[in-house]
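With one protein chain held back, the other chains of the complex are shown just where they sit.
Now for chain A:
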Amino acid sequence: MIAGGSKLAATGLAHRFGPMAVLEDIDLTVNKGEVLAVLGPSGCGKSTLLRLLAGLIRPAEGKVTLNDAPPSPGKGSSIVFQNYRLLPWKNLRDNLAFALPDWPEPQRRERVDQVLRLVGLTRFAETWPAKLSGGMKQRAALARALAPRPDFLLMDEPFAALDAQARELMQQELRQLVSGPDGPGVVFVTHSVDEALVLGHRIILLSPRPGRIVARLSTPDWGGDPRDHPDWPELRRRMWQQLRESVLNDPNSDFHHFDGRP
């Protein structure tokens, strides 16, 4: 392992719920400062993969390591959920402080103020979550995940519930937040091809259940807006085609009787 660089890795990972296989043969590595986008159709086990990486559930086969040790929830990784999951009875400050249980009070307060500033929610520190818009709630959830300075952010379709504008802004914000020298590694689960291309340094494509890795891809350094880059249309077309093929080849899919041409 490279000195100073944290690494989250899965080898030969498989999982099932009862008799139903949800994930098979997953090998992946994410380094600190890098965004891995996990792209796949609904029900391909993306969320299960994140829970395995976080150490919330134990894999049926294979193993997950965070810096060469098995992962443990809250130690080195944070999850950002699609539906925010803020505690409705705590104001924003207390919601963020909840992620820092073992911190001494002055440092905790300072760190909470810092991440609130980072996501632009300082004015809403004393506000109940019910008073916030979806975008603000997701920024708060992102701040809560960043508060303990995790090496890895595990994001489960975090922007899927937002409207198109808020989603665009949050994607930009996330890119800035993780691009710093001390930025965490990110595993970003999404079912949106565009989002995977915009955010991911690398992309893995999962097949429908059981989820297997059917394609791996690195994105170029986009520079400015990825949609202005000459490679954008071709990459997007290829990702769509692979996604379509993997769904059409799935015998359980509702779509497999189509010929796949749009």
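In this text, a contact is a pair of C-beta atoms (placed from the backbone, for glycine too) under 8 Å apart; a residue touches a chain by one contact, two chains touch by 3 or more; residues count from 1.
The rule is short, and it goes like this: contacts and distances are computed from a predicted model.
One chain of this complex is left out of the view, and of "Two component transcriptional regulator, LuxR family", "Anti-sigma regulatory factor", "ABC transporter permease" or "CoA synthetase", the protein name its UniProt record gives is "ABC transporter permease". Of the candidate positions A:16, A:85, A:109 or A:175, contact with the unshown chain belongs to A:85. Listed residues A:99, A:143 or A:205: the one in touch with the omitted chain is A:99.
From the set A:5, A:73 or A:233, the residue in touch with the chain omitted from the display is A:73, counting the whole complex. Remark: the residues of chain A touching the chain excluded from display are 54, 56, 72-75, 78-79, 81, 83, 85, 87-90, 98-99, 101, 123, 128-131, 133, 148.
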